[in-house]
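Working notes for the structure below.
One chain of protein is taken out of this complex; the other chains stay put.
Going in written order, the chains are labelled A and B, and every chain counts its residues from 1.
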Amino acid sequence: MSHWHEWSPHEQKLAEAIYSALDGFTNLGAAQDPTQRRIDFTTLFRCVTHPEEPFPAALQKQLTQDPKLREDFHHLLKKCSSYHIPRAAAASSGDLTERTVDQFRIRLRPSRVESDQLYILIELPDETTDSPSTLFLYDTQGGCLKQALPAPQEREIQLLMNVDNPLVLGLKDHNTEIFLR
Amino acid sequence: MKIRVYIATTEGPVKIQRLAAEDPEVRSVICLNGTSEALPISPAYDAFVRKPTGIVERFVGHPVFRMDVSERITEGQSWQLGVLIAHLLKFEGKLAEKEEKPDQVIWLTGEVNQALEVKPVEHIDQKLLQSAKLFSACKQQNIPVMVVMAAANHSQLTQSGKNSFHLDQQIMGIDTVTQLTDAISLMHPTTGKTVTQVMATPSSKKGTSSTTTNPKFRKAIFATFILSVSILALSLIVTPNVSSILPHGETISTITPFKPNEVNVTNELMEVRLIELRSPAHSNCAAVRFGNVKPTLNELISGPDLFHSHEISTLCGIRLIVKQSKMPADINASVEVTHAGTNLRRTLQTSFIKKRRQGNELQWQINFDRTIRRSFTYSWNLETDSELTKDKLNRRILHSGY
Partner (left out) sequence: MEDNIYWLFEAQKSSEFTNLLQLVSETEIDGELKFTPSISRELGRLLVCRAYAPTLLELSHLVVMAQQCSPTQPDALERFFWDSGPARPNVFRAYIEKQLKLEALHSGGFSLSNDAVCIKHQDIDFCITYSRMPLLSALMEFLVTSLGYRILDDVLQLLSSQPLSKKLISDTANQLSRLLYDFLKSHLPTVQTQKNFNHLIGFLKSTYPRGFDQNSINDDLLLNFWKESSDQVSENNGDFKTFSSVYQRFVQLYRSLEHVGALRNLTFATSIGNDRDAGEIDPGDLLEHVEQIESSGDLLDTLQSPPAESIKFLNNREHSRLDRLIKSGHIASKLPLSLLRSEVFEPQRTRLTQALRDKVDKKRITMLIEEGPEEDYNSRFVLFEKDKSHIEQVRYASLYVLLQAEHHSAIELALALNPDLDLHHLNTDNNPAPDALLSSFFKMATKDSKVETDLSKLADTAYRAFKKIARKGFHDDEISQTDIIDGFAVGSDVLNNLKSQIDTFLQTASQKSLPNGDWTSQFSGDRQIFAKQFHKLYVEAERSQTSENSP
């Protein structure tokens, strides 16, 4: 049995390296404060790709706080979406009632029956094969809304909403981007 | 007469709370309790309403509606009969909506095809069982209930089954929608004629149609007989004299004035007015008909040059008002709409609102629920069994200078 002081510097260095390596992951399994827990990418991906899953509140919160997460989420939305309507031109003023890009159009039509409700009409281009199932509204501050979509009828999807629904307000807002997946 | 419609489901009866014409740009929806929650059957409802697949538009002339219901309807097609009847009732102003107290309740279940045949559906017993509370509540409030289903379903209901549901009200099995509209004095969806006859077949009688024993219906039959003693007709004839399709241009009507020798009523006692109901800009007659927008009222002033009609396409109805200074004997009115001698009531999808009395003022109205695309002639006929009234009516018109 040899003592520490008899070891070569390299052997001592190896002992230190082994100690450090063991130390690096020994604490795995120690419970973390769940409120401080970062959003994992599985949560991010499932939020974007599974229309039936609600938008996790923790993700909503962290998107507004974490620029890197925001960048990742935006990149993922862009990559996974079939349609994307960018922010409206700065020259536009007032609330928008229509958002268009190429042949893809979203219109807001007030209900004649209920003055505090309106219809969101999503017209899909003729060549659409796969119907989108989710609409995302994304603003520059990381605010994001997710809306599951019903099946289209003759390439048109209709939603009925209260006029003060955040989704409606977001669609009217120049600063939002729209993604359909 | 206001009728409340309930759609039978296995979870319980669903009340139709409201029916209103929507913007033709959107699609029909069924919403829950006036909220923005569109039920998943909305696309099927849209298909049921909108032409060419839909049935409702064919009869009411408008392609898009919003219907509010009290509970969720999740699947199946058995809502179709109830929805169609609700539309026809609404069309004739008979649908009890929101908090309106109904004079009658109709409970329906059945699938309806393009030929208006009523097809049987499943789970009738369960639907009836789930409606026991409704039936008993109606009984307590003395509101007659008519239970309507396909004849095939009706024939399968056992007597003990009926008893167990405490249905002392009418149960009706039908093969076609018209059997039902006949029974409840609705516009006939195939002929456009309003049938005022009330079936009086006893409930014990064999057959798929069974009885109404409602005493109010009997009174109506009696009234029909009394009023049928007509004596004199008064006609106002308005004939647009331009080409048959002029939906947006101004059309000057040719007026055939009343013949002076036919009228002899004093000014002090009677006053007759004719008012056009027109849809406002950016709206249509269906919206007017369903009360979503108020019509523009355009009074027709009598005289050879002034009795004119503007722009056929926006004409939604014509109202006749007779004001009496004293309350005379009853007056009955009818109207004929013709083109080249053919009755256009069905083609124009008209509905005739019967007399309303407000104090000493009597009103009748004819509605045109689809856009009119051809010239026509209409003629009002007023009838009374009172010699005195006849005389006064005639004199009033004479005094107006015709």
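Criterion: a residue touches a chain if its C-beta (ideal position, glycine included) is under 8 Å from a C-beta of that chain, and two chains touch if they have at least 3 such contacts.
Model, not experiment: these values are computed from the prediction.
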Problem set entry | Displayed chains contacting the withheld chain | A
Seminar exercise, completed: The one of A:17, A:101 or A:148 in touch with the missing chain is A:17
Exercise. Among A:40, A:126 or A:164, which residue is in touch with the absent chain?
Worked result: A:40
Problem set entry | Hidden partner chain, residues of chain A it touches | 1-11, 13-30, 32, 37-38, 40-42, 44-46, 49, 68, 71-72, 75-76, 79-80
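Note that in this section only the chains that are shown with their structure count from here on.
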Seminar exercise, completed: chain A to chain B, mean C-alpha position gap in Å, rounds to 51
Problem set entry | Interfacial residue positions of chain A with respect to chain B in the complex | 109-114, 117, 119, 121, 150-151, 153, 156, 158-162, 165
Exercise. Quick one: in the complex, what on chain B touches chain A?
Worked result: 18, 20-23, 25-27, 29, 31, 34, 36-38, 40, 43, 46-47, 66, 287, 292-293
